[in-house]
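Mind having a look at this structure? Questions to follow.
Chains shown are a subset, placed as in the full complex.
Chain lettering (A and B) follows the sequence in which the chains are written, and residue indices restart at 1 in each chain.
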Amino acid sequence: MTDFAEKASDLALRVDGELVGKDSLISGMSTLDKACAGQLSFLSNAKYQKQLPNTQAEVVLVTAEFADLVPSSAIVVANPYLAFAKLSQLFDWRASIAPGIAPSAQIDATAEIDPSAQIADGAIIGRLVKVSAHCYIGPNVVIGEGALVGKSTRLEANVTLYPGVSIGKRCIIHSGAVIGADGFGFAHDGQGWVKIAQAGGVSIGDDVEVGANTTIDRGALSDTVIANGVKLDNQIQIAHNVEIGEATAIAGCTAIAGSTRIGSHCTIAGMSGVTGHLEIADGTHITAMTLVSKSIKKSGAYSSGTGVEPHAQWKRNVVRFRQLDELSQRVKNLEKLVKKLAE
Amino acid sequence: MTDFAEKASDLALRVDGELVGKDSLISGMSTLDKACAGQLSFLSNAKYQKQLPNTQAEVVLVTAEFADLVPSSAIVVANPYLAFAKLSQLFDWRASIAPGIAPSAQIDATAEIDPSAQIADGAIIGRLVKVSAHCYIGPNVVIGEGALVGKSTRLEANVTLYPGVSIGKRCIIHSGAVIGADGFGFAHDGQGWVKIAQAGGVSIGDDVEVGANTTIDRGALSDTVIANGVKLDNQIQIAHNVEIGEATAIAGCTAIAGSTRIGSHCTIAGMSGVTGHLEIADGTHITAMTLVSKSIKKSGAYSSGTGVEPHAQWKRNVVRFRQLDELSQRVKNLEKLVKKLAE
């Protein structure tokens, strides 16, 4: 979908690398084993070193120690994976912005749309919304009253921003994401639930990516806050008044309950849950499907759950888990008895 | 986003409270520590009592025992949290309904739209749909053939109702929710899966809230049923023929499998799962990330899973979990041996 092509020597310049071997035009990228003529590849994991001698890649990003093993040309860099990430963006599937407003888009007269922005068909933009320079607002996106979209931010098709949401610069919000729906707040009147209006907003920083069908609720009284550089995968649920610190990355299907504060530079693996009103320290790493039900004060890796095992064996162990406290008492009794016997 | 303002004395009347101190105009609300002049706040948790002497709030909802500690005016009520919930709705971000049909909405000629309802841009309403008085149908909402939307119900932007879905009065359905998609029903023919048409519908009562990107499937032969007053958070999955009893509240990312009946007045915390064909008693409470795989006949609190711990320690314990049944046998053997030795 991209017609981009550039000389290997120019790619090397972009990543402060040194081209070793002949120069040529690069128009794509692939893994070592699948790359063909005209394509860029990379070696970042020693596990794949054995693929190097036979790769058909036109040019390979490597560290100095592997340069001699590349059968074609090499670009020598300190961190091949990082260099590959940077160069990969040249081959992104996204077309460049085509400024203007599609005829079927509905823009409220009071909205302010920068002329360099692109508003696609079917987008619906409410009162007092501000869309900044070089933004892309995809097909059928809905932006509610008073929302702000920072420079060079992309809202892919079918994104919903509720009123009062603020998004920074260079963000990507994927399709189906819903930002600013009501937090889940109710008071009980003895018979049922009385809704607490959610009067806060959502404030999202710069360089944030939000995955498909992820939901970020508006705050109850103050804002839900996503700091700069946060990366959220698909189908994540961020409840009202959560705060997520800079450059934290969260994998798919994780949920963070209300008012919890996640530190900066954390990683949370998929399908994890963090209960409400907790504080998670900077630099915390949570493994997949972990339930965090108390604050974490010290950075490090944390887990919960049990490992997978054959079902029949698991069933026996699960029964024993229910008796675990009792088993522990029995061991304690045994220790006393044995101590007495030994005396 | 709201221009609402009302005298403190009138707010007191709305919640059967007594205003103590001078009257003044209230135009917002906040927490005790962040409130400023002109704002309403509340004290419902003794933990925050220490914030009371220094609050800048114009008026504070309190019980009688704390009235004297309020530096400004107080509204004395029996249940400040509940009173706050009720008053918060006056400050809701939602604009009042602007009756009429936006020009870009597509309404089938056979649909019946009450003239007091608002149909926003891009909404698409199918054959024989009925939209009742004072409804709000948001931008790009799709309503399938024959669906019914009760009085004063709101469908926020990008909601999808499949054909034959029925929703009661005063409900809020948040963006991205999908109601009435096919239940997951297949028969195996020895080689692959044969689809079972899902001929039932979805029946939702009054005063129900459905969170963003929540999905509620249509029944296979009869309806999936959500009773009055049920509150569903974001990204919940309700499978075909589930029934959920009155005033039950379910937090984000929970899934209820097919044909399970959840009682009334239950609470289910986030990321829990309830397997199919179960019965969960009225007044059951399930903690976060619990898997309920058998019926619960007695109300009370239930849990599964393990608690979070440092990853290195967890790994050792997980290995032991796989040996738990064996460990239990070893303890039993020890007990026998020790008993013999003691004789």
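Please note the rule applied: a contact is a pair of C-beta atoms (placed from the backbone, for glycine too) under 8 Å apart; a residue touches a chain by one contact, two chains touch by 3 or more.
In this text, all values refer to a predicted model and were calculated from it rather than measured experimentally.
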Q: Please report the number of identical subunits in the complete assembly described by this file, where 2 are shown.
A: 3
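Everything below uses one rule, namely that only the chains that are shown with their structure count from here on.
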Q) If you average the CA atoms of subunit A and of subunit B, how far apart do the two points sit, in angstrom? A) 25
Q. Contact residues on subunit B for subunit A in the complex?
A. 1, 28-31, 34, 79, 81-82, 84-86, 88-93, 95, 102, 104, 120-122, 138-140, 156-158, 172, 174-176, 207, 209, 211-213, 229, 231, 233-235, 246-247, 249, 251-253, 269-271, 288-289, 305-312, 314-315, 318-319, 321-325, 327-328, 331, 334-335, 338, 341-342
Q | Residue ranges of subunit A in contact with subunit B within the complex | A | 104, 106, 122, 124, 140, 142, 144-146, 158, 160, 162-164, 176, 178, 181-182, 184-189, 191-199, 213, 215, 217-218, 221-222, 235, 237, 239, 253, 255, 257, 271, 273, 275, 285-287, 290-294, 296, 300-307, 309, 313, 316-317, 319-321, 323-324, 327, 330-331, 334, 337-338, 341
